[in-house]
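Worksheet: one structure, shown below.
Of the protein chains in this complex, all but one are displayed in their positions.
As written, the chains take the letters A, B and C, and residue 1 is the first residue of each chain.
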Amino acid sequence: MASTFGTLFRVTTFGESHGKAIGCVVDGCPARIPLSVADIQPQLDRRRPGASHLTTPRKESDTVTILSGVDRGLTLGTPIGLTIPNADTRPHDYAEMEAVPRPSHADFTYAEKYGLRARSGGGRASARETAARVAAGAVAEKMLTACNPVEIVAWVESLGALVAPRPDLLSITRADVDATLVRCPDPSTAEQMIAAIQAAQDAGDSVGGVIACVCRGLPAGWGEPVFDKLDALLAHAMLSIPAVKGFEVGSGFSGTRMRGSVHNDAFYRRPDGRLGTVTNRSGGIQGGVSNGEPLLLRVAFKPTPTIGKAQETVNYEGQPIRLEAKGRHDPCVLPRAVPVVEAMALIGVMELWKERCACVR
Amino acid sequence: MASTFGTLFRVTTFGESHGKAIGCVVDGCPARIPLSVADIQPQLDRRRPGASHLTTPRKESDTVTILSGVDRGLTLGTPIGLTIPNADTRPHDYAEMEAVPRPSHADFTYAEKYGLRARSGGGRASARETAARVAAGAVAEKMLTACNPVEIVAWVESLGALVAPRPDLLSITRADVDATLVRCPDPSTAEQMIAAIQAAQDAGDSVGGVIACVCRGLPAGWGEPVFDKLDALLAHAMLSIPAVKGFEVGSGFSGTRMRGSVHNDAFYRRPDGRLGTVTNRSGGIQGGVSNGEPLLLRVAFKPTPTIGKAQETVNYEGQPIRLEAKGRHDPCVLPRAVPVVEAMALIGVMELWKERCACVR
Amino acid sequence: MASTFGTLFRVTTFGESHGKAIGCVVDGCPARIPLSVADIQPQLDRRRPGASHLTTPRKESDTVTILSGVDRGLTLGTPIGLTIPNADTRPHDYAEMEAVPRPSHADFTYAEKYGLRARSGGGRASARETAARVAAGAVAEKMLTACNPVEIVAWVESLGALVAPRPDLLSITRADVDATLVRCPDPSTAEQMIAAIQAAQDAGDSVGGVIACVCRGLPAGWGEPVFDKLDALLAHAMLSIPAVKGFEVGSGFSGTRMRGSVHNDAFYRRPDGRLGTVTNRSGGIQGGVSNGEPLLLRVAFKPTPTIGKAQETVNYEGQPIRLEAKGRHDPCVLPRAVPVVEAMALIGVMELWKERCACVR
Partner (left out) sequence: MASTFGTLFRVTTFGESHGKAIGCVVDGCPARIPLSVADIQPQLDRRRPGASHLTTPRKESDTVTILSGVDRGLTLGTPIGLTIPNADTRPHDYAEMEAVPRPSHADFTYAEKYGLRARSGGGRASARETAARVAAGAVAEKMLTACNPVEIVAWVESLGALVAPRPDLLSITRADVDATLVRCPDPSTAEQMIAAIQAAQDAGDSVGGVIACVCRGLPAGWGEPVFDKLDALLAHAMLSIPAVKGFEVGSGFSGTRMRGSVHNDAFYRRPDGRLGTVTNRSGGIQGGVSNGEPLLLRVAFKPTPTIGKAQETVNYEGQPIRLEAKGRHDPCVLPRAVPVVEAMALIGVMELWKERCACVR
């Protein structure tokens, strides 16, 4: 169960890391929206492995095929089926994992749940599954922006102890983010981050960090009290990404240290006559409903658990073993996770779009 | 929409702060489990207003009535309908809010969404709605513990800048937590927290903080990849609580600053022959699935937005106004939110219980 | 599980026949629609027991209370909680059923499912639960008709072998239906039906029949291919009513005996320029989507299983027994089921209304 996210805008993914293909079905798209592979491939290319020396050497072109839901360049209102082949699979690289559960990986818990031991690089728990989400997110973006001027941009805000200054939320673009290899828009911090990843890689180790994400242009009034608050849906979406351990909206944990009189976002009259807030500690959401200000999210990624460096652990039988993981893996998932965070934000928001938007049906 | 949480174990709440009653329907309970008001009232009493000078002076006994689903002391397998009357309603206290949206409250966003201006203390967005969740959580706890030795305990970990030392996760009890008025199990930090709340109250201001929550005794294997990971469901559940702005599991944001070799939880063989982890930075969840170790969550609560202290803001028409909120409100919601966090953890876990547990049907 | 119908417009019922109360929560109503008890009570009164000598002598005023979701006569957009007290409960009348499962009743299957033997007149399986549906249906009707000129009218079409001629689908009203005690709009057939019910009652026996239902004014384009076709949702809704064993839309089973050239509904140009169909064997639905013609449904109700007449059967231990059921029951449920069919049609249609209607949000 649970390979589906959403109720009105419904994304169902399938596929293991080393099977024939991964893919998804995106249901709930309106009809008559232009859509082609060219709308989907760019985000997949941003997530694709092997794009730099900082990532896993696995070679995948991640070329998406649209199987259904589009005819003569327009959506039909029917489900959009997408597949991405697995080209460079090496299940034998992972034979070792049939005997030893990798620490902090899903090997052990999946074995407990399904009675099967991982092989093939983690199968369904592999980050490879997120390619299907990125494809679905690109579809979501095309639908969402057909009538709403929404822009969603994510970037690497911190890596280990290295924290970049916050960019201007109103102007930052994906191009700004992609200007550095590590997808941190601040060039000098980015440089240090690249060095830190390189150092971890050289040590057979890995690093974690925080991805920030802004959503601009979302109208006020999106979000469903009580249980499907906009931030609750987004938290659900973000925590479903592999390696995520934390989520914040607006001031998040740091806001807990302020008094109400300091934290509150006073209202003012905007030039267009609508109400805006002077500050934005709410992160664009009040009472679980968007208020028209930019949404700000922060998502914590733990360091990649699969590392080459030796670890003292035990095998499934409980016998001590020194594990030096083989297989191909990223010393740091954050640069490639940037489009995944964007995709999950888009998929989460689309759920509410269907509830609210009357302009495209 | 969205007054229901869960699919297999389904909690539907209803009721506004100043209507006739609030309540809930709990569907998906197994039959033949003992259940009475005495199982539900204690948690409601922990959340009840007016229990100390630190909370709102609103007087509510919060006496729950079981309308259905129980016969001769045993559940029937049918939905359990619960109501809690609203006794001490004073809608006129809130007349002012029909003209001015309170900063960082849901007044403005609800008005945008529903075309109605708040009166009656926030209506559905009021924290009063959480009483229904606490009642549902108590039902969930009774069902869950009928065959699983699960214990869920939450406490106030920090308040403003005051941070309590982490208690022993394996032994902390609700009695330990209730030993102090502020529900922080460390007496000396608790004393400072009480003073801080008092100081904020005297200043017509409010404070926020962090509630931690442990879940012990959960078997390994609970959680549904990909989108209904145990931590994703719990993040959804926690962010649906009013005033919550952040969520962490295990090492959370602090784990992003470690290297993988430090962060990873190595396995060892436990005396009972099963695998355990030497450390628990995963917080009991790996790959979205429980691993048998204690679950550790942290939930960030912003400072209460309704404050008596004057705020410079504008009314719905955009005219500048100095707002000094009347009505009754808590200078700090955290002590009363402790059973709410426990309730949402219980409700979230029950969803997976239904998927996994074969012992009670 | 499964006390909720619908996803966008969500009705959750609770309550057993002889508990404190039954009720429902209706979620997904738009805000700012006028709603009061006066909108709900009339349909409840049509379903109420004891209204004529043809029904169970149980005395229930079925007075509904609105607990939430309405303020100053307008909906808030929040869930509407409704309760109806159980006043005239006599659980001791049903003591016998703890030993003997009534033939063709839910006693045996509930005992198999829940491990509990019925008492209290069937508990959750009792037709009393349908009062909550009728209340929810009245809410649905108020919401639906706020912007769509939809009219839903049901009537008793046949009772045993007595079949009434089909009334004019475009003009039949609830007043026409209520003109006879048995809710058959054809007076002469109605007279024979009343005699047939009386005869069955005198014999300690019961009769079944068919209720027809028309839905006028539904716009074209409602219904969600593939699995939530309008007729599939309505079939689900109707088969969920106690005692229902069959469902037809349009020509139904009789259409299977025609050739395509006879069965097909040719199009014509209506005076307003839109396309209509010359005949309506489709019953207003093509490909699972409404076509703008009147919807016609037929619902088969089996004869009431609880009868006073002696039946040779066995008790739970398998010992032969002659059962003469006590308790209060209807010799024919059809007249009282008319508003239940209307309610389920309304609830089913509202699911699609939420997907399609942009005029009220």
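Keep in mind that, in the parts below, a contact is a pair of C-beta atoms (placed from the backbone, for glycine too) under 8 Å apart; a residue touches a chain by one contact, two chains touch by 3 or more.
Only a predicted model underlies this, so the values are computations on that prediction, with no experimental measurement involved.
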| item | value |
| --- | --- |
| Per the touch definition above, residue among C:Val37, C:Ala179 or C:Leu239 touching the missing chain | C:Leu239 |
| Of A:Arg10, A:Lys142, A:Arg257 or A:Arg281, the residue in touch with the unshown chain | A:Arg10 |
| Listed residues C:Val37, C:Leu74 or C:Ala300, member touching the removed chain | C:Ala300 |
| Chain A residues touching the omitted chain (full complex) | 1-4, 8, 10, 12-16, 19-23, 25, 27-28, 31-32, 65-69, 71, 74, 76-81, 83, 113-116, 119-120, 123-124, 354 |
| Interface residues of chain C (partner: the chain not displayed) | 1-5, 13, 101, 103-106, 108-110, 112-113, 124-125, 129, 158, 160-161, 200, 203, 205-210, 220-229, 231-240, 242, 244-253, 255-269, 273, 275, 277, 281-283, 285-292, 298, 300-307, 309, 311-314, 316, 318-319, 355 |
| Absent chain, residues of chain B that touch it | 7-8, 78, 225, 355-356, 358, 361 |
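Note that only the chains that are shown with their structure count from here on.
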| item | value |
| --- | --- |
| Chain centroid nearest the full-protein CA centroid | B |
| Per Cα centroids, the chain farthest from chain C | A |
| Gap in Å, rounded to a whole number, between the CA centres of chain B and chain A | 27 |
| Chain B and chain C: spacing of chain centres that average the CA atoms, whole Å | 39 |
| Gap in Å, rounded to a whole number, between the CA centres of chain C and chain A | 46 |
| In chain A, residues with contacts to at least two other chains | 225, 355 |
